[in-house]
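Before any comments, here is the structure.
All protein chains of the complex are present and in place, except for one that has been dropped.
As written, the chain order gives the labels A, B and C, with residue 1 at the start of each chain.
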């Protein structure tokens, strides 16, 4: 039922004179254009955009959409990404007039509803983190990391300390070192224990008075809770450093354990993951950070505060910039559309719901681990939190079947692939995160698919997938002779 | 990329205790239920509905949707159905608060915006019809036919005439005789000329003082304009009867020729076709009728009238029932949601646009006819209006390839099939209506597909389609041992 | 902006390009393509194509239509019209009388706005329509589960015509064409539709008065006889009251007439199902199942019946079968009942039905499920009773009383306003509450007695604060 015209490029459909969006004629007194915009400022070349009709644009993109897998259509156990269900009510509510059309420069007294929402969200995120001060500004997790590192940096500067190093385990997500580098720190990567935990002696050997921050994901990227996290934190704190918790895996512990309670000084959330953003084909995200009180003054502005709370006057919300703020990390308030969705989710769940979310995420992951461990060994053991990392290493060694082969073949079975080749510390890694919004039936079907696949012929798997619109694109060619845009045949 | 769980039935996913929609606890003072609803009135059996979660419901239906072809995804040249593009702005505007949530029993003074819209639509439809009085009440074309026939009947009764017969050509759509029968008339089907036009002498021979209405589709179901329509009308009128124009094919002539000008006394529109309803997987429609002034008093109510138009007072719109009304044909005003979309379309087009719509519909149809006539003969000739009826009769006779074979195989090429085996007057009929919202490129690709198909092996075609989720369902079995609902395995 | 909509039109005085650009968003063919196409056809102009129409029948002027609007202008226009309805947005609705402000989960809209559903048509080509077909098969199943019936069709226009179609069906089944008995407590508009539908057919429509707000079984017994095709009952009825549905069905069966019941789908979360109390044909207005109010339509006509009557049903039926490879699939079936096959002998003239609304109901029922429907039903009835108590008893409103205090009701009740209906409505309205409809709007129902009455409906959306607000507004 594939529409064969569908894979043409937008530009192939263009014909001179076709129109989709058409605008009213000008209704104002006309002055010659040259009088208002000098000729020298105007473009000398004709615009190059395509010319299409509205039905054409719609058919093109609707058909293109069907070449995607997505949470609404498929099980999508992409590890570290928390591909949970995105409630439809969020889309409706984030689209309400008064929310979707609120201008960022609307004065605060005309945005009290929005500020109230954002204020509540700050409070909720502080409570889940166990860290009292929140900035909603960062646009995604990576920017949350960067922002928090700048906060740390400002904090140390304020204390008159010069600390230049950021430490992180080798299982860390790539954004951790990249954010540290961007924030001007020297990056120190630490090896982990054979089980993939933070290696305390390795840590200790690198801690010194130049250590600003130790960044750690907990549960870590292997899906394991860092059991020694309090000792880790104590070591870092003793060396005068701060502990940063990468909160990408909060879906395992929200309502059950709090970063602030296990030694974290700063953390980020990925609202698009844990609080069902949604993921939008790659984004947008929202990466709020929560920090300890002594770091609050350094947060970027604006932050919502409430006046007159507790007094007789009606509560009034205001935007303020903390006194020693590191400054803005983006224009305007933040990725509010995503924050609104996160707020909707948290208000739907409530306290018990947040906990039930983590419990079921962990239950689902452990169940799948139990189903799979015989066919696909999980080096880290029998238990996991909300996700686990299986390894195709044995299969690779014995029969030449790689993690990638299995991932690709899963697509034929109607399942999105897990994250592969991350974390780097596991060979032939397959990082599987089912989330709580999947059923036992689906997990069973997925496990069955894996069992079927590992019994298949290796050659057949190397050529997989077989039932997708394309198969095994030539990545090398793409990178060697990059074609990064369409060019007209004539050019 | 098919999700293999997708074709399970909703009921297969049900598990006791699962929930999707959950409602607030009651916030009112509680009286024992028995006190307010007697036990005898309550159900004794547990409700049988399935138990599902929201993600499950969404994934189920989103996946199911992808087993459909549709205008937004495929060329859909289903003859007589005018499968044109459905503008997205209509969905947004029909969904505006104040429109989508307006209660039908909201008093008129609280619905002035809606009444203004419906009043304007009555005026616009009257102008396009060339018939001054409009009722927007009928829910679809068939109900429009039925309503108009009741109007005719009331009119004759009012005149003291007893007329019992409704005449129609054998090319008529099935709803014509069915509506006539439902309205209590005797049905007389007339044979057509070999070219498929109304046969004047056949008509004449059946006209008498029992003839109430002659129903004719113009352009007719062969896609031809009835050139003799004025003579036809004169004959009917001379016999004291009324002429009903089935307006399903208005997409050919809107803005170019008007039923009221060529002798029609009554007509219906199919707003879901001509004015881009949309079609909603089978409905809803809207089938307003327009009639001559002497029939206006018999129309069903309510109808919108405007007070004080032309006076100094602000215009006020009211609902009235015409004095000799046949009565209601449905509850409430009509399929307003569809009427609003039709209004949006007509306001987007304007007078020139309506004409351009018909011009391009006719251009597209004639172009496709010119492309296809060599491979697939069109018995009615070289020209058509907005659609044409090709015949696979020769192919059937020579190689056993039926209209159905071609229709099914077209699906593999990513095109929806034309209407087949209608009208009944053409053997192996394929009724093709491209509409104006398709491009020459698409028409060329479609013609090319037909050319490819007719050259294919007949056996292969009998088994077509080959690339759809299912192929050639067993209709006989479905009708012999009807399974009209799912039953639990236990039952 | 340039324009080519009517470039090649016969009459250059049709200055399409002025003000007509807006339609071009939906047209494809450029002037150059038009020329190529005309050449292939073998004509010189589009005008030539229209020579098929005799010259004197061609309109020699432009239609007198309001000017074309671009999307920006159209949106501004519709927004303005919308703002003229309901006096702004924050009104609270206690309106009833056949359409109700029930909650619609966002997931219903999400599915109903899938292109593949709403821009498809009738699933004639099963291979390209399994999405619709399976959905409608599921719809039929859900309706049967809901109503406790054997067979459901795939939709009729709305609640009113569904009653008429059921009456016709009963006439076919019983082969009694001369008499139908209907309770006065059936929605007056449904009754009017039935009167319209029956007018041509020499069939007597006997209406049994219900001065007590619901039928008196003795009266009904007297009205029924062995010429009667069916007894038509609405339960809960137009006044909001419950009928003695089981007893009425038995009365009908005693004269071998069919029991036709029009039910409220939401009520079945709590009340006995039509199949449970002996209905032969059960019909309903399905608006309460996830369909927005939109000033009266499109809504959903539900019809279900006993097994034996399947082949007498109007409307489409979806059946399960297998394809040539044995795969389960779904098709339009028993089409020999329908107009496109049977023409004047068809069981109905319906063709385009209410597919998208049946889809909405399917998704809605899937989301509500067993417990959700029960919750909604209980909430409605509890809140309605609380509202009735507040309006009549608790707050001592002189002049407001239940019209039928002896009758149990479900989510709607008839309120008698001794101080005048208009006065009551205006007071509520001034405080932002809409109540009604007034029964005077329906002409005579049981004589003039009910002109001082109106309906008040309370759905699960109404809160205690809103109910108390309404009561406060009506306090003298």
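Rule of thumb we're sticking to: a contact is a pair of C-beta atoms (placed from the backbone, for glycine too) under 8 Å apart; a residue touches a chain by one contact, two chains touch by 3 or more.
The model shown is predicted, which means the values in this text are computed figures rather than measured ones.
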Of A:191, A:205 or A:471, the one touching the omitted chain in the full complex: A:471
Absent chain, residues of subunit B that touch it: 1, 15-24, 53-56, 58, 62, 87-93
Residues from subunit C at the interface with the omitted partner, ascending: 1-2, 71-72, 75-76, 83, 89-90, 103, 105-106, 110, 113-115, 371, 375, 460-461, 463
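We adopt the following convention: only the chains that are shown with their structure count from here on.
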Approximate Å spacing (C-alpha centroids) for the pair subunit A, subunit C: 45
Where subunit B and subunit C are represented by their mean Cα positions, the distance between them in whole Å: 17
Distance between the centres, which are taken as Cα means, of subunit B and subunit A, whole angstrom: 47
Residues of subunit C engaged with two or more neighbouring chains: 22, 24-28, 33, 70-71, 105, 107, 110, 115, 128
For subunit B, residues that touch 2 or more chains besides their own: 54, 58, 62, 66-67, 69, 72-74, 85, 87, 97, 411, 437-439, 442, 468-469
